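Here you go, one structure.
One protein chain omitted, others in place.
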Amino acid sequence: MRPIVTLLTDFGLADSYVAEMKAAILSEATDIRLVDISHQVPPGDIRAAQYLLGRAWRRFPVGTVHVVVVDPGVGSARRAIALHHQGHFFTGPDNGVLTSVLNEAEVVELRIPRDASPTFQGRDVFAPAAARLAEEEPLAGLGPSLSHPVRLPVPTPRRENGVVEGEVIYVDRFGTLIANIPGDWVQGAKAIEVSGKPVGAPRRTFADVESGAFVGFVGSDGLLEIAVRDGSAARRLGVGVGAEVRVR
Amino acid sequence: MRPIVTLLTDFGLADSYVAEMKAAILSEATDIRLVDISHQVPPGDIRAAQYLLGRAWRRFPVGTVHVVVVDPGVGSARRAIALHHQGHFFTGPDNGVLTSVLNEAEVVELRIPRDASPTFQGRDVFAPAAARLAEEEPLAGLGPSLSHPVRLPVPTPRRENGVVEGEVIYVDRFGTLIANIPGDWVQGAKAIEVSGKPVGAPRRTFADVESGAFVGFVGSDGLLEIAVRDGSAARRLGVGVGAEVRVR
Partner (left out) sequence: MRPIVTLLTDFGLADSYVAEMKAAILSEATDIRLVDISHQVPPGDIRAAQYLLGRAWRRFPVGTVHVVVVDPGVGSARRAIALHHQGHFFTGPDNGVLTSVLNEAEVVELRIPRDASPTFQGRDVFAPAAARLAEEEPLAGLGPSLSHPVRLPVPTPRRENGVVEGEVIYVDRFGTLIANIPGDWVQGAKAIEVSGKPVGAPRRTFADVESGAFVGFVGSDGLLEIAVRDGSAARRLGVGVGAEVRVR
């Protein structure tokens, strides 16, 4: 099986940064498959990157290496890490962006090559590390073990007296709001509110409401989502990440 | 020869949806080549997707599988289909987006796996079907034959008394207007009008006019196009898809 390396960054696609990372990987090993997860994470938005990684990585075959570079502290004292979690490998800055895959993970601190650019470790540190992992070099060969990687506080939903409270953790291209509320917490629920505005009871899919109406449903990642059929819930409600979501 | 799967969606590149489709394909068969046609179809714009598919698919080698997911009715009663047309395979929703490849096509209705997300059939239905077709599973293995797939009404140009009438069917990134008028209908023509505004006689290419001037020509897909050299015809004329185009 040819190894797969995925890339998730905030570099955008206009500049050559992503291509330079790919060149670094292919220079180590030309037979690696490269798959972009996204390069349009808002600049420096560690939480958005963490959400995208959290839903995408498990869809890939075991053995895949995931490179995540959303790294506002590049070149600072923050460490560079690589880790093994449930058969997948991950590499990126130790700034919390890998929080969702740290549980029971084996983590190492990457050595920084002396000639690495202090402003582009994606190319000079993380990409080469990913190539070596894809080539089946053992994790321990990349650096010493690290016991306390940085974790990002993750907002947790609450459930009390039949009321669920959570918040919007991501807004997608269609303006659909994704909440941190597990789908099985809303089974049988009668009403959803976003920032105090009622958006109806949970449905199965878009097609269960008229065009232009709100629709809440359990999304493709197992979380509660709120959309407008053929429209944008984010625009209609004027809300974004952090907006309160209540389900009764 | 390694099989090729192309992807054409309205998912954008900011979210992880396209990567999740690719993961589903590579999980079935890691040796497939993936080529993006576009993921920036305007949300739900079946006609734009149909235009892009119509011009791109035939450029790929015989045996290529094309996945098209522009699917505002996802999860509704609309069917999911796969088809064979002139040596190529196609899969997508039965909402008319595949109209341009339905002639003399062999069509089947895809079975929907019970655990498929009702809001993300691109990942859970169409991507796996594409992978199986790329692996040379016979079309008939994917589901029962379907005799009347949905067709989108396609605007047809007219020709009468030396006057050709058509309309703009696509506007590209450069603001170039693409009309539904075959190039050989405009040979020897003297004048083109868009929404009643004259834009000159057909030329061979941009370089035949000054910078900033209108230029009509037979485009790279064989249809009449109207551009502004080093500028945008769409912006200059204030028109878009549906604008009337007349050639005398």
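As written, the chain order gives the labels A and B, with residue 1 at the start of each chain.
Operating definition for what follows: a contact is a pair of C-beta atoms (placed from the backbone, for glycine too) under 8 Å apart; a residue touches a chain by one contact, two chains touch by 3 or more.
From a predicted model like this one, the values you see are computed outputs, not experimental measurements.
Which of A:47, A:66, A:85 or A:123 touches the hidden chain is settled by the complete complex: it is A:123. Check A:22, A:132 or A:203 against the missing chain and you find that the one touching it is A:22.
Touch with the hidden chain on the side of chain B covers residues 1-2, 4, 6, 13, 33, 35-41, 52, 55-56, 59-61, 172-174, 204-208, 217, 219-220, 225, 229-230. Interface residues of chain A facing the missing partner chain: 11-20, 22-24, 26-27, 30-31, 34, 43-44, 72-77, 117-120, 123-124.
Keep in mind that, in the parts below, only the chains that are shown with their structure count from here on.
A straight line joining the Cα centres of chain A and chain B is 31 Å long.
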